[in-house]
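Here you go, one structure.
Omission of a single protein chain aside, the complex is shown with its protein chains in their original locations.
Labels A, B, C, D, E, F and G are assigned to the chains in the order they are written; within every chain, residues are numbered from 1.
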Amino acid sequence: MEIKVNGEPRRIEPGMTIVQLLGELGLEPLHLAIEHNGDIVDETSIAGIDLKAGDTLEIIRFVGGG
Amino acid sequence: MEIKVNGEPRRIEPGMTIVQLLGELGLEPLHLAIEHNGDIVDETSIAGIDLKAGDTLEIIRFVGGG
Amino acid sequence: MEIKVNGEPRRIEPGMTIVQLLGELGLEPLHLAIEHNGDIVDETSIAGIDLKAGDTLEIIRFVGGG
Amino acid sequence: MEIKVNGEPRRIEPGMTIVQLLGELGLEPLHLAIEHNGDIVDETSIAGIDLKAGDTLEIIRFVGGG
Amino acid sequence: MRQQKKLVIDSIEFTSRLFIGTGKFASAQAMADAVLASGSELVTVALRRVDLKNPHDPMLEALDFSKYRLLPNTSGARDAEEAVRLAKLARAATKTNWVKLEVTPDPYYLLPDPVETLRAAEELVKLGFVVLPYINADPVLAKRLEDAGCATVMPLAAPIGSNRGLKTRDQVAIIIENAGVPVVVDAGLGMPSHAAEAIELGADAVLVNTAIAIAEDPVAMAEAFKLAVIAAEKAREAGPGGESRLARASSPLTGFLRENE
Amino acid sequence: MRQQKKLVIDSIEFTSRLFIGTGKFASAQAMADAVLASGSELVTVALRRVDLKNPHDPMLEALDFSKYRLLPNTSGARDAEEAVRLAKLARAATKTNWVKLEVTPDPYYLLPDPVETLRAAEELVKLGFVVLPYINADPVLAKRLEDAGCATVMPLAAPIGSNRGLKTRDQVAIIIENAGVPVVVDAGLGMPSHAAEAIELGADAVLVNTAIAIAEDPVAMAEAFKLAVIAAEKAREAGPGGESRLARASSPLTGFLRENE
Amino acid sequence: MRQQKKLVIDSIEFTSRLFIGTGKFASAQAMADAVLASGSELVTVALRRVDLKNPHDPMLEALDFSKYRLLPNTSGARDAEEAVRLAKLARAATKTNWVKLEVTPDPYYLLPDPVETLRAAEELVKLGFVVLPYINADPVLAKRLEDAGCATVMPLAAPIGSNRGLKTRDQVAIIIENAGVPVVVDAGLGMPSHAAEAIELGADAVLVNTAIAIAEDPVAMAEAFKLAVIAAEKAREAGPGGESRLARASSPLTGFLRENE
Partner (left out) sequence: MRQQKKLVIDSIEFTSRLFIGTGKFASAQAMADAVLASGSELVTVALRRVDLKNPHDPMLEALDFSKYRLLPNTSGARDAEEAVRLAKLARAATKTNWVKLEVTPDPYYLLPDPVETLRAAEELVKLGFVVLPYINADPVLAKRLEDAGCATVMPLAAPIGSNRGLKTRDQVAIIIENAGVPVVVDAGLGMPSHAAEAIELGADAVLVNTAIAIAEDPVAMAEAFKLAVIAAEKAREAGPGGESRLARASSPLTGFLRENE
């Protein structure tokens, strides 16, 4: 199925979770902010969330800024 | 009966109109702004307004200012 | 004979006067300053001065300046 | 005999030297500048100088300044 | 600098770029004489309760209203509601829908409140007023007020009546650069050179009150500001040559001095 | 600020406090038109060798010398001797014993040499010249030149032709405070507000050349400076009210707003 | 000047009055070295999407987060809603509820929007954030943000990254005089003397980024700002003697020189 991650379409396995996707992307949830369909996903609830076709994910980190 | 004019209590004849009061005060409506119970009274409607006990009148003019 | 006028060598007739030279140059003494061998020549004395070989003349005028 | 020290008249023993005067005044020549009749007296020559009546001495030191 | 030949506010064209405040003069006559001397076509006024014991109004007699457009202010308002109420009273008293919007909660520096000023401006524009807001030298606020339909923006040079001059120069320059409506520098201009600096910078007009009103000779000071504003307008239209770091000789190098050495 | 109603130099009274330099104009006619527009009564000129191949002199024809007093300068002089020589030539060419003394050894900033300027001034005063020295904003030098018999002192605002404005304000203020002769602020005044600032500060006159000569429209710029100088003079005579740190309300506090609450 | 010995924000005490921005450094290591050299205890960061093709994050490795408190900003937000969304993401990514609120609709000068900033501040305070808003030097806005529960106000000295210095000095002085929360001067401080001027004026802290990040030697520039800020803090606590118009001799008058004349 297809979802949108950071603005790019991406095909993933049906039933994949956010945590699994992060693993596939080689990302450590710590120090990341994740927005799932416009809602912030906090660390406690992240485990329970499955991805559905058409979902939108934003994976944000902090970088140098003034 | 008593009304309040520019913050001061004032006894007037029952049934007196705003126009009559202005006359008694020696004031020309032109160049004045009149607020009757919180509403601006425009020149056209002023004639038709009677004063009732407890009414509040503000009689304002413009002066030097920056 | 040769003299120097405003830094340029110039051949003139022997016995020529400054006034004659100015005439030859098409110059009106008025509004000019003339330096003859380093000395200012004023209007009164100018008539009496003859030029000698090797003399140096500076003919100066005023121009726009701040 | 009388001399002038720092603008003040002062009676001293005839034949007194500058060094003796400084001693009498409780002053250490080091860190002082001495002007004898308008001339600077340097450390080397100071010993040989006798005071004469009417002499003028300036005894100067340095102090805080900007 | 925007080359704006004419100053137009709400389709009214002004010949003079000097607006005058009428407060703090020693007398109504002194005020009227100074206003006349200033050549201004726009004068600001404030509102006050009629004194019932002494209803006489010297100002009305002193000033020839056929000569000047009135710009009543909302001086004293501390929030948008008070400003709107004052604006309505002002319209009734002056018969003009122009209003100088002032919302100044702080009594010490009389500085404007940006949020209340925008709220009041939006409401007054809806009510059909021509709104000229007094603001801090805030370029983004200026743009928002313009977008809200204000007829001008009036950034301050320094606190009202302080006579300190164009202390907000950098910010005012940005406001002028971005503005689509006339920029009127208001408050704090204490000497003609201050007013000239603002106009040279590109301001469309200046508003002056205290500097003229408290001068020993208000009429002479009014003439002084009038001339300085005209001078600055002429200068910016004359195409200034700009600054340089090094000197630029204004006289030819007098070469002959050393040539014969 | 010294209240000096009239500007008098060597017993000559001037109505205008604006002096004009005539260098760097696009044409003699442009110069003449600008000088006329400036209302100035004193114009500076420089010296140059006559070009023998082309002895025609447009300047003489353009300028009506009956209207203006000439002030020849010693531009190009690098020491006192050169300055004195130029002053003598200037006197012969212009038939005036007034001279603007300039001794500027540095070719980049054209700044004056205080020591050579004083030496030349002492010599020129002896020779009967009326000396107007161009100087750095140095209060002690200004006093010494005054004591040496100079008719004015002419401290700089900024380097010649830089148009940077009154960068020496603090020092010029001290010169004005101490001066017994007229103080003419010279060099670096680039806009009318700069000239006005100098006059408001108490300067007796200003000398402007580059700002006018290199403007796209020199005549308009000349008028602008004329008006600004008049404005500043009026202002200082009008008795300015002075600065304050806090605001001073220019409108009455509109008390009724909250009284009924 | 308020005598505030310690800088406390949201009950966190800071020893250093210098805050550092981490943007625009040539490398993460250069940034980390400069931050260390600055002695700062608070560093600002921005948000960005993870680059899925290159998820490596050098910044995380370079900076020792045990040493510094993070202050994420809402850079890029053009209105309150965007700012609130960014603040929430920032909290999730940085695990702090502190946020530097930036709402800058104008892309050329990056100046803040006062109205959207106040709206966002009110919302963020409700949501439990500790809000440090970046604002124009507007004293009334500063007071309103304080009343809305902001932990500091952060008025600008000049446009972000312009290095122009404290161009808003007069307005910042009023903000400091009125403030009940720490005043952090942010944006435009380009040299140590600029930062020192702000602290001497009474600011509680300064935030610097561009001046350090774009210096040829960011570590040395960071040390320079560190020392200047400490110097200014010491100076204002040392009880400065204040300015005078006339000179005050620093040496005794050497009377003997002329006594014998």
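Rule of thumb we're sticking to: a residue touches a chain if its C-beta (ideal position, glycine included) is under 8 Å from a C-beta of that chain, and two chains touch if they have at least 3 such contacts.
These numbers come from a predicted model, not from an experiment.
Among the chains on display, the ones the left-out chain touches in the entire complex are A, D, F, G. Listed residues F:94, F:168 or F:193: the one in touch with the omitted chain is F:168. Of the candidate positions G:133, G:159 or G:202, contact with the hidden chain is made by G:159.
The chain not displayed touches chain D at residues 5-8, 25-27, 31-35, 40-42, 58-66. Although one chain is hidden here, its contacts on chain G can still be listed: residues 21, 23-24, 46-49, 73, 75-78, 82, 85-86, 102, 108-111, 159-164, 190-194, 196-197, 200, 209-211, 213-218, 220-221, 223-228, 230-232, 234-235, 237-257.
Within chain A, the residues in touch with the undisplayed chain are 6-7, 56, 58, 60, 63-66.
What we mean here is this: only the chains that are shown with their structure count from here on.
The most central chain, judged by the distance from its Cα centroid to the centroid of all protein Cα atoms shown, is E. Mean C-alpha positions place chain D and chain E at a centre distance of 73 Å. With centres set at the average Cα position, the gap from chain C to chain F is 34 Å. In this assembly, the C-alpha centroid of chain A lies 96 Å from the C-alpha centroid of chain C. For chain C, the set of residues that touch two or more other chains comprises 6-7, 58, 60, 63-66. Shown for chain G are the residues that touch two or more other chains, of which there are none. Here the chains touching each other pair up as A-G, B-E, B-F, C-E, C-F, D-G, E-F, E-G.
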